[in-house]
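Of the protein chains in this complex, all but one are displayed in their positions.
Lettered A, B and C in written order, each chain numbered from 1.
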């Protein structure tokens, strides 16, 4: 009895995305940056989930220069290559409260305020070992999951910003942030800014950060969890220039914009969002991209202060597995809120049986403390003559004794 | 067969909190602020969950002056009383990249950079309608869930900072941010900074922000969801002065510190954290409080970039409720990731039945878009001669037809 | 044979002044400051020479508020009362390169950049011992040589700038530049800014600085030479706000302007210039006053880099006063350029006479080195059996033996 009219209803997210893009695509607020030699038009948006599912609307395949968005990803590469101590010595991580063309170094002898202002981005680019640009491009391509190209015209037409970048490069040399002449790093930086991407690419790149460093489409780990978290953290405070506070209120996702018209955002654990619209506001951020991001953050509760709380871990059921052992089936998250209830159930089950088997195959998220807690509980129980067996995956549970399933647990319990 | 040795294991979070506090309580890094007339010693921490459960360790009942932590809550009160447009005209929301004693107004004619630097906090205090301080104190008391007292000695001994605050107050008058002499607002501000709180109080106050404005112990709504989110957003970018970027990397929770030694943090949807330790680092933040916050953020995945992703909404089961209607039981979240699967199940159920009943009583979180989506689907189904009934709570589902339970749904389906 | 037509030619300076004022009096560039409650119109200028001669043109008797011009004179009073060491500890003397409403304190713990920005002027006002304003007014009256009145309306209508000044006063208290609440100093400052003066008054006040501290009309010494020089020096670098460099090029006289429309300038050793014109340029300086000052500086070589060089001291004549003594009559200046020639003449005269009498009554200016040199030469001559007698004034010549005239010298030479 289903009818064709229902077909559209089967794509609610795609439809919604299209509607949001439609609602802003004809806005003519803001100014197109004149940085590029050729005009780029359009408006588009794409979402990539941490499961690797991609949604797109509008001109999501239109290419444009990545520009400053590159800064976040080159910083990630620098952290991967050098470690955060090495990089921290050269680049601070504090918001500067200044526009993107802020020039000064902070402190004595002076480090860039953060890796997302120009001078910090050039420093981050220098941190990447040579051959710099091939390495950077390869990293971007793995992030996007496809081959990317440099826009030669934009690369060659760097113009005024080229002079400024040279000034910044020599300042870095003067302040001994970098220990060689800046030419190669500057060339690599100019190239990286000229790389052509689409809103879809940005969605996938953002999803890699949201997915703790694993590219969700290819499954490749491109950076450590720590690096992904650090990049998201720096984007949260420094990503949107002197509009950082307003963006955090309105959108609430760590993000990075570029004068090419793109913005990448990430909802940690959920998705990456890429938007494109060439007209920029006074802060240098895409007018339409900001509106799309704000709208989607609201509609899908992507704002960091509105994300759903983790589920309490709950006890699904407690049954006798065999005369000696009780089976406690847990589900949900072992996050802060569920730890005590879960533990109570295990201890309760141990009250009148010599063994307890905890089935964690339905538990999704286990926080660090819970991972550390289970072996402790296991040890305590052993000290009182009890045994604790856990059904689940090893990396989820630290060093606790782990079985693949109930049958294996039963076998182990046999004397 | 449970033994006394297991008793301790039953309090894993309390134990862990105590251990963390113990590990830092004897650190003597940092300097005690000389703002107060009497020395305050100790080290403590408390967590309050959005369910209202309170955990504490160390000197969590030691009172100390709330100082700058008050800024976040008075800003919340100002927003509640005046609305954010009115307040935004007077106080900007951008990080200043400067230390807490930053003096300048930004822009022309000039607004404080944000409500968490002194000049912005005085402006926010002024935004509260008279009688200012009684109103502010009442608000703090509702947040903490108990009567609070002002430390008269600290209030009277404002000393150097008193002169500075007067200077800031008159600057606000000059810049026409405030339209009367600043004396009353300054007095209220000095009083609010002198209010005595404990780490437990801060935990509950922070939990109110984490719980979207509802005090989790008393259940009283103290501010709108929008205000709670805005305050958390501003804390995220401006709360930790010129250490904001580093704090976001290490802790990743919106927070606010005070020179009295306290820090309040909030993990949205999960908990509030209050810490206390009088020695301050060069940024004016408690050394021990920062370490405790960092450790707990790590152990319980409270960092914004590490919070568990929402659960996919999943279809628990699909059964025939009666010959005309199928029952679809959903569970989990209707967040971004689960929307499409849930919808597909509903449409599939409508394929060969004239009516579908969706049981949402096991669904925990419904994002805005999903709320808007259900009535649309309902309308579409009606256009094709189907009926959609929903079992659940009304505010969760927007305007869709809602039944309290399956019996009511059956009764409605009868011709 | 002289005719009435020549009468006008007898007042060339007055005529020229009138012509210069006429040439700019109808200019309507610039904006009238809205600081006062009543409009003041007109254009005038006056010059007072170090001999006390006064020239005036246009509305030189029109009263207007002295405003910031007062800063230079209250600084002089503070230096007189406290000494420059005491004042220097509290107020620096460096140009701030900023507009007049510059707020910041420089250094650590912080001093006002100089006494001619508002915060420094309030500090200087505080430096005057109580009763502050009566003392300040008395000083201004002695400078102007007449009774002055405070404009009550301006005093009471301080308005926005009043709030700003209060802010600055409290900042000074906070930085411990002043050690009491700023209210009294602020009131005195507001009063001093409201004192009504005319272009003629400013000319006489400026002439007192040009005349090394002696009011040229009344002959009263109002400050030490050192204080007068220091005030002129600070006016040279800090007097014209962020237009200091351009003013020094175009006018080249130390000066101070006020938003009431007045400007005072001083050509050291020559004259004081007072101008009045209410329309101000973007720097807050009178448009017409600047043009008049520039024109007069050019026409009379008042620019510091164009002032006539001192005259060589020259030997007027050498004659025998008596068989034992030669008389050397000097004239001109004993400045750098003339010292050696004069000394050579004296030594030459001593070649064939046991005594030399130097007549310095026609010498106008004697630099410090020359004052110190004469006693040395005297001593040397005595060691070789010669005597040196000097006809002149004692303070001009240090400790050398001095006679009032040739007769006295002759009497002394007698055995």
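Everything below uses one rule, namely that contacts are C-beta pairs under 8 Å (C-beta built on N, C-alpha and C of every residue); 3 or more make two chains touch, one makes a residue touch a chain.
Values in this document were obtained by computation on a predicted structure and should not be read as measured data.
Peer 1: Touched by the hidden chain, which of the shown chains?
Peer 2: For the complete complex, the undisplayed chain touches A, C.
Peer 1: Based on the whole complex, identify which of A:163, A:379 or A:405 touches the chain you can't see.
Peer 2: A:163
Peer 1: Quick one: say which of C:238, C:264 or C:330 touches the chain that got left out.
Peer 2: Going through C:238, C:264 or C:330 one by one, C:238 is the residue touching the chain not shown.
Peer 1: Quick one: which of C:30, C:254, C:277 or C:392 touches the chain that's been left out?
Peer 2: The single option touching the absent chain is C:254.
Peer 1: May I ask you to list the residues on chain A that touch the chain which is not drawn?
Peer 2: Looking at chain A, the ones touching the missing chain are residues 103-104, 160-161, 163-164, 166-171, 173-174, 176.
Peer 1: What is the set of chain C residues that contact the non-displayed chain in the whole complex?
Peer 2: These residues touch the chain not displayed: 1-3, 5-6, 9-13, 16, 47, 49-51, 92-98, 113-114, 212, 225, 228-230, 232-234, 236-238, 242-246, 248-249, 252, 254, 267-271, 298-311, 332-333, 335-337, 339-340, 343-344, 347, 350-354, 364-365, 367-369, 372-373, 376-377, 380-381, 383-386.
One rule holds for everything that comes next: only the chains that are shown with their structure count from here on.
Peer 1: Please compute the C-alpha centroid of chain B, do the same for chain C, then give the distance between them in whole Å.
Peer 2: Computed from C-alpha means, the inter-chain centre distance equals 64 Å.
Peer 1: With chain centres taken as the means of their Cα atoms, state the distance from chain A to chain B in Å.
Peer 2: 23
Peer 1: In chain B, what residues contact two or more other chains?
Peer 2: Residue numbers touching two or more other chains: none in chain B.
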